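Apart from one protein chain that is not included, each protein chain of the complex appears where it belongs.
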Amino acid sequence: MDIKDFIAPFAVWKRAFEKPFTVKKPIDERPGAPRYRGFHMNDADACVGCGTCEAICMNNAIDLVPAAGREAKDGDSGLRPRIDYGRCCWCALCVDICPSGSLSMSNEYVWIDRDPDVFRYVPGVEAKPWDGSALGYRRAEGYRLLDEDRVPMPELGHAEAVASFLELVRGYSRAQAEKEADRCVSCGLCIASCPAHMDIPGYIKAVRDGDMDEGLRLLYETNPFPEACGRVCTHRCEEACSIGSGGDPVAIRWLKRYIADQVELSDYAKALPRGAAPSGKKVAIVGAGPGGLSAAYYLSMQGHAVTVFEAEEAAGGMLRYGIPEYRLPYPALDKDIGYIESLGVSISRGVSIGKDIELSKLRTDFDAVYLSTGLPVAYGLEVPGEDHPRVLDGVAVLARATRGEELGLGGRVAVIGGGNVAMDAARTALRHGATVDILYRRREEDMPADADEVREAKAEGARLVEKAIPLEVRDAPDAAGEAALFIWNEATMVQKEPGKRPVPEPIPGAVREGRYDSIIAAIGQGPDLSFIAESDGVPVKRFRPVVDSFGMATRAAGGAPVFAGGDLVNDRKDAISAIADGHRAAIGIDRLLYGKGA
Amino acid sequence: MRREKQRVIPPAERATPDLDSGKYLVMWQGPQHPGITGNMSLRLVAEGDTVVDCETHVGYLHRGFEKLMERRLYMQNFPLVCRIAVPEPDFNEYCYAAALEELAGIVIPEKAVWLRTLSLEMMRLASFLMWIGGQAGAFGHGTIAQWSVTMRDYVLDLFEELTGGRIYHMYIIPGGVRGDVPAGFYKRVLETMAVVEKNLDDIELVMFHNAVFKMRAEGLGYIPRDWVDHYGITGPNARAAGVARDLRKDSGYLAYPRLDFQPIVGTESDAYERARLRLGEMYQAIDLIRQIVDMAPKDGPFRERLPNPLYWRIPAGETYVSAECTRGEYGFYVVSDGSDKPRRVAVRGPSYTHAVSVMERLVRGVNIADVAGLMVSLHTYPPEIER
Amino acid sequence: MDATTFAAALDLALGREKAAVAFYRELSAMASFAAQKSTLAEFMAMEEGHVAMISGMKAKGSVALSPTVAVDLGLAARMDAEERPTAGMTFQDILVAAIKKEERSGVLYERLAEAASQPGLKSVFERLVAEESRHKRYFEDLYESEISKDN
Partner (left out) sequence: MNELAKELAGRYGARGWHDIRKDLASVEVDAIRIRDVMAYLRDEAGYGHLSFMTAIDNIERGAFTLSYALRDHDARRGLIVHADVDRAEPTVDSIHLLWGQAWTYQREMREWFGIDFPGSPRVDEEFVLEGWEGPPMMRRDFDSLAYSDATYAERPGRVTHDPASHMREKLYPEAAQ
């Protein structure tokens, strides 16, 4: 202890004359730092209501509630997160994980109110003074808790692809599948968009857990064509995927395929449920496409004896005859069909209803009939010269390719149309060594074909001619009957009516022509309903059977009730919708046969 | 020599005062917040104004963190752990993240290593600044707290800018950190360090050259060197007793092996010595922060990508990760059973021994008026006892 | 052109609508299965509705038709002309026939409107042109959505 110890403390007095450290609020406002984690903001238009914020919130501070003026729709639950600030700890994990990136935080420090209930609100829906604040916590550049990039699918190179009919998409390895499955947040937004309402989060979880039997069981709850749908499904689910709102959607289709690919057919029975005891009832199904066989599967699970009548020599419908083997190899399809047949479903191949057996006889011999005959009739170009021998129809070309027949397309091929049949026909022609032009009446973005299909067709070398209005087909001058001139008019897209899609309008004088060895028309397809007589009592409107919500067309006296579904009936006209229709009809038929809900 | 005379080594055995005799006074200190030491209470038995026996009572800040963690996903525990220690939350974040990374085999990017080190040293400075206000306040010197808490707030301003939070930063996330430094941040760090350093000089002058502080703190709470191992004493409490242990040096985690510093060691092992040593560690923290600002990489990623946090499973195993916090050895013991939630998380806080076993013994023979100052001199913090 | 009076003009229109009914009846007789018949019956009923409507206007002595011409999607103009449907007619065949039929009616009224000297009469024909354009548009929309989906 020295003298300094008595004097030094008085040094504090020098501070008496200094400016105080404190801030005089509200005179000297001190805003939060730019990154400050204040109250939440939500871009309610970008938010898809997936609830991942709720899932990560360790405080249980987030509820998903219906938001005024927002309805549930594809890819949006219509719900929005409500934050309870009695629980929130401002950790902002919700912001970090938000798939769409709609959540953020303002840098507002202060919010005082006497009513505790106001501290529970739906950001972005209930207006707050800090809405739209440019400052506040955002997840940092390059920092996300979820992976926005899809695990790339190994595929054949384009050059290699067009040289063969080998399957293009190779499928995920276990590590790839599990990594991709890990991207899913199990929000279930996809389920509503799937026509069959498959338990997508459930089977993706099975992939993560490595439990293929459980995965297969979940697939078969709603879809007995996992190998086929795992390859060629139109995957509306992926358009609805919440991860897609801020990155690549989860590869739901490929994960489905992965599960089915992992289990050998001989092991299916171990994983899948056994059918009910025989009911003694018999059901006839017309058409062994995905819809008919889906109905057959679920009916046979209910114990009914099912006979499927198929006009073609092989089962599978459009999956076999409409989709080329490089997209859906026959062994994969055979596996799906093989399992259904193994349950005792009988498929009478090469039997055409209306020709070999009348529908009325089915109504007499069976307890119920399901019509799932699809759209086998190709519509014509409807231009002068459409009967030219070198004008082929796309569906027929694909079917002949399936049967292994010589196509004889020649070296230059035109494909008319922008749907999946057109793309498949074009790519089949490419694989037969042809040079292919795809002519479409509208623009590429208007094409009804899957974007992937269009992209791949182009990558494989097809030339796309947009805005080409077919005018006429003529004999090629020097090769009558052997080659043809396709004449089209270049068009410009005109917005003629507000709210409707633009109309291709011919540009006067811009008439073009091309010489082709084959012209494949793929403008659309229709049903063949010639087997339904008026006396069958099946109501038909504009070439579609009229059915109720279970697919029932008639239960008129004089025969068994008739149900119908698939492309024949629905608007979506894809395999998964046909499968869903088949499942629904199976439920309807089962209820009827057991007198339930009758 | 004078200080040596003041040293008292309290007996290991508890006194057994006959409370019915009427000679003793039983009094409780706490559980109100007695200054900087958090909610904890001491049941003191005094003879006159001298404490003869003490029982510590903890639990007022028990929130069941370890239990809560067992039912939360690994990532969900990230915002939870910091709350175990208000004045110094970042060590929880670091130990927890490092334990998970070790179990999951994740190597964090270089920049994250440096930003974590920066964050921990800034935290050390802020924590000591709060502590020194408490230490001075416990001896009646309120002015120091006004200065030091302001300095702490300046450091918290830096945290707010870097992390978006003042108290709970939630910045050291498994895999790295949550963001890069904002533009101009390092400049503001250096400016703030200069201000803090100048204020530390003032504090040094008026607090450590102060007859009152010396008279009360010298000799108070003397910890003999051989207690260090016996009681598991760590941090400044051990170093002031001449034991040169500092996990930053000894374990060499984060960027510490590349920083130039030496553990500060004392000899006198009393309240004054410990305060003096902690002041030295504040200057040391400022020096380390300057080194970090100088050496931290300016480019590169700040976080390693982890699996989806909703399903993140960590391979079965266990580990114990510790770090040198202001009070000593802070550690997380994490046991994984391979699921998506920890099987067991145990938090080792230095106060566990400092505030209970050591405190109960040291307080014997101390004047009632010095109990608070003694407790602060051990830099105790109850939540890390109770978790 | 003998349609020189209002009554004569409407008689002419009535005749055409009746002919349309007959047209569908004739096709229906040719039809071989239920789907064709129900579609033709539906279209025929639409034409019968037109017959009733024009009869009503004739009785009331005024034309209650919108003058707004529907947007031309341009399909009819390019369709292969005068293909007669056969027993196996598809939905496409029926729709093409319907579109061409409406187109022919439209063209006829257009000519009559051009030829009409009396403004009142001209307006009647112009409104009939508009009416036929809407009929045609109805079938063209159906064609776009049901037949030519992929092109």
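Note that the chains take the letters A, B and C in the order they are written out, and that residue 1 is the start of every chain.
What we mean here is this: a contact is a pair of C-beta atoms (placed from the backbone, for glycine too) under 8 Å apart; a residue touches a chain by one contact, two chains touch by 3 or more.
Just so it is clear, the structure is predicted and the values come from calculations on it, not from any experiment.
**Q** With touch as defined up top, name the shown chains that contact the chain not shown.
**A** A, B
**Q** Consider the whole complex, including the chain that is not shown, and state which of A:A8, A:A46, A:V65 or A:V511 touches that chain.
**A** A:V65
**Q** Pick out which of A:S77, A:Q262 or A:S300 touches the chain that's been left out of the picture.
**A** From the options A:S77, A:Q262 or A:S300, the contact with the absent chain belongs to A:S77.
**Q** Using the touch rule from the top, list residues of chain A that touch the missing partner.
**A** So the residues of chain A touching the unseen chain are 49-51, 54, 62-66, 71-73, 77-79, 84, 86, 117, 120, 187-189, 191-192, 197, 201, 549, 587.
**Q** In the complete complex, the non-displayed chain touches which residues of chain B?
**A** Residues of chain B in touch with the missing chain: 57-59, 62, 64, 66-68, 70-71, 102, 227, 229-232, 234, 245, 250-251, 317-320, 322, 329, 331, 333, 335, 343-344, 346, 348, 352-353, 356-358, 361, 385-386.
As a convention for this text, only the chains that are shown with their structure count from here on.
**Q** Compute per-chain Cα centres, compare each with the mean of all protein Cα atoms, and return the closest chain.
**A** Measuring from the global C-alpha mean, the nearest chain centre belongs to A.
**Q** Which integer distance in Å separates the CA centroid of chain A from that of chain C?
**A** Averaging C-alpha atoms per chain gives centres 40 Å apart.
**Q** Could you please state the distance in Å, as a whole number, between where the Cα atoms of chain A are centred and where those of chain B are centred?
**A** Between these chains, centre-to-centre, one finds 56 Å.
**Q** Mind pulling up the chain A residues that touch chain C in the complex?
**A** Against chain C, the touching part of chain A is residues 377, 379-380, 382-384, 386, 416-422, 440-441, 448-449, 469-471, 496-497, 503-506, 522-524, 526-527, 529-534, 536, 538-543.
**Q** Which of the residues in chain C end up touching chain A in this complex?
**A** It comes out as residues 32-35, 37-39, 42, 71, 73-74, 78-80, 88, 90-92, 96, 142, 146-151.
**Q** Considering only the defined contacts, which chain A positions touch chain B in the complex?
**A** For chain A paired with chain B, touching residues are 1, 4-6, 8-9, 11-12, 15, 21, 32-37, 52, 55-58, 89-93, 96-97, 105, 137, 140-143, 145-147, 182-186, 208.
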